[in-house]
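The complex appears here without one of its protein chains, the remainder shown in place.
So, subunit A:
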Amino acid sequence: MAARFLEDYLSLNPWRKQIILSNYYDREMIISFVAVDHFGRLPKRYSPNYFSIEDIVLQDVRVSCKFEVSVPKLGMLDQSADDQDLKQGSKVELPFWMVPTLHAKKVITFEIPRHYKVNYRQILQADSIVVDLHKWGPYFYDLGHHVANLDLKDSIDIKKSLVQTLLNRLRHIMDMSQHSTHHETVHLIANLDELERKLFAVGQLSYRSYKEWVRRESSKINTAALVASHRKRKFAEVTV
C-alpha cells in the first residue's frame, strides 16, 4: 500500500478519484452543525471529511488504554518498559486515531476522556453557559462525537448531552455575536469551543455586513483579504 502511495505521489497522481471516494467518509448527521472554512464561507452541511485539517488535529489527543492481548515487537508503544514485546495488560497512552480500530477488534479497552464522563456531564447539565469549553478540549463537540460513535454503553447519553449543551449555549453565543464589534472579541470567545467560535464568527460577520449595508458601503470594492494579509506580512518583513 505504501508502495502504491509512493508511486502515486511521485507520478503526481494522489488526487485519483477512487482513492478519494473510497476514503471519504460521511459522519451521520446527529448534531447538525455548521462550519466555516478559513475564508468565512458557510458550506451547506457539516461533515469533517478525509482531508479536514481540524479533524486530523483533534484526533491526536492521548487516551489511556489497556491492552487485552499481548502484542509482539511493539514494546516501543509502552515507554516505561523496555521489553521488545508489549505484554497483555500493559497500560499505554495511545493517540485517539488508533482507538476506533483497536477497540472494534477488542485489542484494547480504553478509558473515555474525562470530560465526557458522568460527573462532567452533570456539570454541563447544571449550567453549561459558565463552563470553559475551550479548556475542556478545544474541539469538545467534535471529539465527543467521535467518542460517542465508539459504541459504548454511555454513547446515547454523551450524544444527548452534547446536543443539549450546544442548544443551551447557542442563544448566548448568538446574542454576544450580534452585540460586539471586533475589538472586544478576545474576551468573549475565551471560553468557547472551536465550533462555537466559528458560529460566533459567522454571527459577527453577518452583523458587520448588515452595518455595512446600512452605511451604504456594501457596493464598495475592497482589497481581497488574502492580498491584504500578504501585504502586511511583506511590510513586516521589510521593516524588521
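In this section, a residue touches a chain if its C-beta (ideal position, glycine included) is under 8 Å from a C-beta of that chain, and two chains touch if they have at least 3 such contacts; residues count from 1.
Note that in this section contacts and distances are computed from a predicted model.
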Chain excluded from display, named as in UniProt, from "Rab GTPase Vps21/Ypt51", "Transforming growth factor, beta receptor associated protein 1", "DNA replication complex GINS protein PSF1" or "Ras-related protein Rab-20": "DNA replication complex GINS protein PSF1"
Touching residue (missing chain; options A:Lys105, A:Lys135, A:His172 or A:Arg208): A:Lys105
In subunit A, positions touching the absent partner: 1-3, 5-6, 9, 12, 14-15, 19, 23, 38-39, 50-54, 56-57, 60, 69-74, 77, 95, 97-98, 101-102, 105, 107, 217-231, 233-234
